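One structure follows; several queries about it will come next.
With one protein chain held back, the other chains of the complex are shown just where they sit.
Note that the chains are named A and B in the order they appear, and that numbering of residues resets to 1 at the start of each chain.
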Amino acid sequence: MTALDVALVGFGLLALAGALLAVTTRHIVHAALWLVVALGSLAGVYLVLGAEIVALVQLLVYVGAIVVLVLFALMVTRSPIGPSRDHATSPAHRGVAAVIAAGLVALLLAVLLPIAGSGAVTRQVTSNRALGADLFGTWAWPFELLSLLLLASLVAALAIARSRAVTGKEDA
Amino acid sequence: MGAAMSVWEVVLRSVAVLAAFLVLPLLVGFMEHKVMAHMQARLGPMYAGGFHGWAQLIADAAKFVQKDDLLPTAADKGVFRLAPSLALIPYLVALAVVPLSPSIVGADAPASAVVVLAATAVGVLGGLMAGWASANKYSLLGGLRSAAQLIAYELPMVLAVASVALAAGTLSLTGIATEWRPWWLLWQLPAAFVFLAGGCAEIQRPPFDMPLADSEIVFGPYTEYSGLRFALFLLAEYAGIVLMSLLMSVMFLGAWHGPWSGPLGWLWTILKAVPIAFLFLWFRNSWPRLREDQLQRFAWLVLVPLALVQLLITAVGVVMMR
Partner (left out) sequence: MIHAWPAVVLATCLIGIGAYGVLARRNAVLVLIGVELILNGANVLFVASGATVSVPSTAGSVLPLFIITIAAAEVVVALAVVLLAFRASGIDVTEKS
């Protein structure tokens, strides 16, 4: 184990704990807050792996915008304080879900672990300059496509949010 | 920053950043007391400490510490307790990467401009958590308003920072300030305006204080807070003013550029930040609060297009000069 490994495992365990609580907690808003813990720790993981920009964008976009939107949605849909079982699934349902998830993990591990290898390798640090040059060089077309996607989603969200729910009970 | 920093240097830098973080917001707070008073033809605090009431905020702090730490029965206790710290600490992190001069900086990160943006984006969560966990409808309304406002104003702010970063060719605040030239004042003027307005909205100062709006929703997310936790939120607000003023100074006003910038660079950075801090206080005293729809309209129909146009101007300028 090297120092980088220790940092990686530390942040990783924190992220896993946050993720696990995010999908199991009975407090609805706490799920979003545990997601913040998971995403923040993952930013740490990216930093350890030498991807500074990804770590910062993770905080800026994921925590600063996506989670804020999720919290906004949870508040608007009037999530209660305290544990809520209104929308809980049955234990059998959760059991099946857990089995499927475990199967997925086993499958992925079986495929990916042999590729990862077990030896220590030199960490490649991505420099911001090289990243920028490649982002607007090699990846320029996907980048432009993404801007189209963002525009489309912006318009779509606006159109959806503006349309009136015709069948709804008007209590919102 | 050298590759091998000694333990002592790390400790010294941390202590210096912490001291600045604790002292500067208090100075701004005192400035607000006095400026507001004189703008309203009053004297403001005059007794605490003797000379023009300079110790008023220290007395306030002593008062806050003695107050009962109330906890609403229906509140989500853990989140309620955690929220003030989460609102405050990101500002500390952000302040650590803001350079006062090429050598005086808490921690010189290679992408410090993004660090600052990321930190303030995380700090937003504190207010949201407070708004939700208080179990108070005014707090919840305030939380919703702050979420909507912060998402709307973060985008133009990021674009404004992108503009100066593009002009300087670096994401480091130190690099941006080093590359700065006096004519950038004109070239980057729209970005400076966007950043000032966006920053003012980000720290929820008037006229962008819809989330707090004390005349309609009591005090928004902070309604249920008292004692030390409330003081932490106030400290976060003033720390926000300090951070935004310093950032304006570093990114748009040329930080340490000025006569005798060698030994006195840090002083220039601070001297340029003071008028900006004064502006924030002036705004509060002069302008009425924007309504929610005006607020959103201003962000999406004025600031975002302006920031995009600025980005275009910057890009053209950078290409032409090459």
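In the analysis below, a residue touches a chain if its C-beta (ideal position, glycine included) is under 8 Å from a C-beta of that chain, and two chains touch if they have at least 3 such contacts.
This structure is a prediction, so every number in the text was calculated from the model and none was measured.
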{"item": "Touched by the hidden chain, restricted to displayed chains", "value": "A"}
{"item": "Residue ranges of subunit A at the interface with the undisplayed chain", "value": "1-2, 4-5, 8-9, 12, 15-16, 19-20, 22-23, 28, 31-32, 35, 38-39, 42, 45-46, 48-51, 53-54, 57-58, 61-62, 65-66, 69-70, 72-74, 76-77, 87-89, 93-94, 96-98, 100-102, 104-105, 108-109, 112-113, 115-126, 130-131, 134-135, 138-139, 142-143, 146, 149-150, 152-154, 156-158, 160-161, 163, 165, 167-168, 172"}
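Heads up, the rule we're going with is that only the chains that are shown with their structure count from here on.
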{"item": "Where subunit A and subunit B are represented by their mean Cα positions, the distance between them in whole Å", "value": "27"}
{"item": "Contact footprint of subunit A on subunit B as seen in their complex", "value": "74-76, 79, 109-111, 114-115, 117-122, 124-125, 128-129, 131-133, 135, 140, 143-144, 147-148, 150-151, 154, 158, 171"}
{"item": "Of subunit A, residues touching subunit B in the complex", "value": "27, 29-30, 33, 36, 40, 52-53, 56-57, 59-60, 63-65, 67-69, 71-72, 74-76, 81-82, 128"}
